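Of the protein chains in this complex, one is absent; all others appear in place.
The first chain written gets the first letter, and so on, giving A and B; residue counts start at 1 in each chain.
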Amino acid sequence: MKLWSSFKKELILASRGFYFYVELGFAIVLMLVVLLAIPENFRTRTVEYLHLDLPSQGQELFIDALLEEDPGSSPETVELETGGNIYEARLIQTEEQEIYLLDSEEAVRELADSERNPGIVVTLDSQNRLFYRYYLQGYESARLKNLLSIVFNESSEVLQQRLEQQEVRALTTGFEPLSDRENTLPPIVAFSGSLMGMFVMAAYIFLDKKEGVIEAYAVTSSSIGIYILSKVFVLLLTTLISGLIIIMPVMGFTINYGLVILLLLATGFFASVVGLLVASFHDNMTKAFGVIYLLFFILMVPGIAYFIPGWDPFWVRLIPTYPILQAFREIILPAGDISYPLYTSAGFLAAGAALFVLTDIRFKRTLRV
Amino acid sequence: MIKVKGLYHSYLRNNDYAVRDVNFEVGEGEIFGFLGPSGAGKSTTQGILTGLLQLQKGDVTVAGYDIKKLKRKMFNRIGMSFEQSNVYSKMTARENLNFYRRLFDVETRDPDELLDLVGLKGKENIRTEEFSKGMKHRLTFARSMINNPTMWFLDEPTTGLDPAIAAVIKDIIKDRNREGVTVFLTTHNMFIAEELCDRVAFIVDGVIKLIDSPRNLRLQYGEKLVEVEYSHNGQVKKDCLSTIIDKDKDKLEKIIRENEIITMHTKEANLEQIFIKVTGRGLA
Partner (left out) sequence: MLKRIWFIFIRDIRINLREFMTIYMLVIPLILAVGINFLTPSINDTSVNLALVEGENREQVRYFDDFAHIELMAGKQEVEQRVGARDDVIGVLSSGDSYYILTQGNEPQSVVEYAKLLNVLYESDVQLEDARSEIVEFGRTVPPVKKMLVNILLLLITMLAGMLISINILEEKVDQTVAAINVTPTSRRAFIMGKGFTGIVVAIVSSIAVIFITGFYSVNLGQAALVVLSVTMISLIIGFLQGLNSDDFMEAAGSVKLLFLPMAGSIAGYEFVKGNWQIFFYWSPFYWAYRANDMILSQSGTWLQLVLYVGIIAVICAIIYALLAPRIAKGLQ
């Protein structure tokens, strides 16, 4: 009963505060950005400059092979300008590449240098075999350079044939990948939803301290735990609403919202308790925020691993946001593993509860004006 | 030193005036008190005189400067002690004064000397966030003297101070006044006003009701009575007698002659009583 009254009071107070509406407004803006500004799928074609220093027959074969990737298309003649020179090129567009076919190696070199895109010159060596000269920037990884060195050693037909014959087995099937737009949801919801609780909770405590409300509370029969918990519940409500504002318009009713709510509440609870715990160790808001910002930057690192699949060091997987991101992803994947978000939510609830007990003890000792 | 004519101010910029048709002058070397309850218009008037509030209607000159064409160099001659202490909480007392003195173009006083003057010696290196309310107030008061102002605005200078420190502050004000500093004092403490001011203005609801010296006001509005407490045959008795009526004068003479006098006071009206009488409102 006391908890409910305390929660209602905190909700009224929060709804009269500016920050409450900033959070909700921010969520609406984010949702609009995701829906309207982020395309369904990023179409990032890589640009390459190509010169075929081959007999005309060889050139035709090469060009035909490139055009096969996008049947029905034909090269478009364009002009490219660099360093005061204008070069005519034929543009061949495939699904993943824009290839500019140039008439000289010099043009390839100049454009690769100025536009910072790869250049390739295909010529014949002394034994009349195809020889590839790559113009690269210099920061490409050794592994990539190694691959480029050998990828055309085998004839393309043979390579293609063997690639088609290469067996691939999947542990799970019927998998539909997420669109690029859907893929941006987990980090957005995690960082601007769940984790914001860290800051907001700490701020609420210090604001109450400044207004002398804590002093007044300390002479009531309600426990500090109820006071903290009621604030957490208000925050969870905000997290839930802002999270759903972002997710629902993008995903519609195609996902399990029970899991979404559970994960938002569990991770929001954890983040808010972390914020409270940090606040209990400091006597003013700016000091606490300094620590929380540091934590937040560390927690953002798994976001890099999320967007760059090849970068996944072991230590990144230990950072709490890693499972949060993966759990949100599993929820929005069409055939996602629902046990993962369940376990993740349970884990964060348990961790949050343990930290809550610690926070309660700290506040009993330290929450004085 | 201060000339105010036809001063009006409305916070809402309509006909609801916080200060209405205020007129007064303060001579050089005078201590002028603005006495009134909360919301009377004291701070509004003071705010306009110090440039903190924009002059909307009227003519105001302070230290020879027309407030309508406010020049920053006017502030080299002005000092202001705020009712609400407004010192930098993250700086020490000395740092606060050192920073503030650098903002002036005139010779300034030594911060340590000022801190000693207001009883903050030994507290120079303590951050003001650790100061009590009274200490902060003293620092604010000390800061108002740093540029040796000739025109000194004091807003409730002794508020929150214990009697001993309040006495020190009052002495400082009197000393500075003897040196020729003009003081504009706003307060609702009638004791301070009576003790310090050469003249006081009563202001209520934005309108000045009267301006006169405390002495004249007491003489004009006070009752000429003497209250005497004496011991008679082992019993303590009290009488209140007129100093005008002959019969009472004779009785007073007899009491003094025949009894042991415990206490005897003339019953002049104090400023608060006069204020209530004149304005119909209390000072609270």
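Everything below uses one rule, namely that a residue touches a chain if its C-beta (ideal position, glycine included) is under 8 Å from a C-beta of that chain, and two chains touch if they have at least 3 such contacts.
Fair warning: this is a prediction, and the values are worked out from it, not measured in the lab.
For the chain excluded from display, the touched partners among the shown chains of the whole complex are A, B. Check B:R143, B:R176, B:R199 or B:R218 against the missing chain and you find that the one touching it is B:R143. Touching the missing chain, out of B:K5, B:K57, B:K73 or B:R215, is residue B:K73. Along chain A, the points of touch with the absent chain fall at residues 18-19, 22-23, 25-26, 29-30, 33, 37-39, 42-44, 109, 112-114, 116, 125, 129-154, 158-159, 162-163, 166-173, 175, 177, 199, 203, 206-207, 210, 285-287, 289-291, 293-294, 297, 304-305, 308-313, 317, 322-323, 326, 333, 340.
Mapped onto chain B, the footprint of the missing chain covers residues 50-54, 72-73, 75-76, 78-80, 82, 84, 86-91, 95, 99-100, 102-105, 140, 143, 147, 153.
The criterion applied here is as follows: only the chains that are shown with their structure count from here on.
The centroid of the Cα atoms in chain A and the matching centroid in chain B are 65 Å apart.
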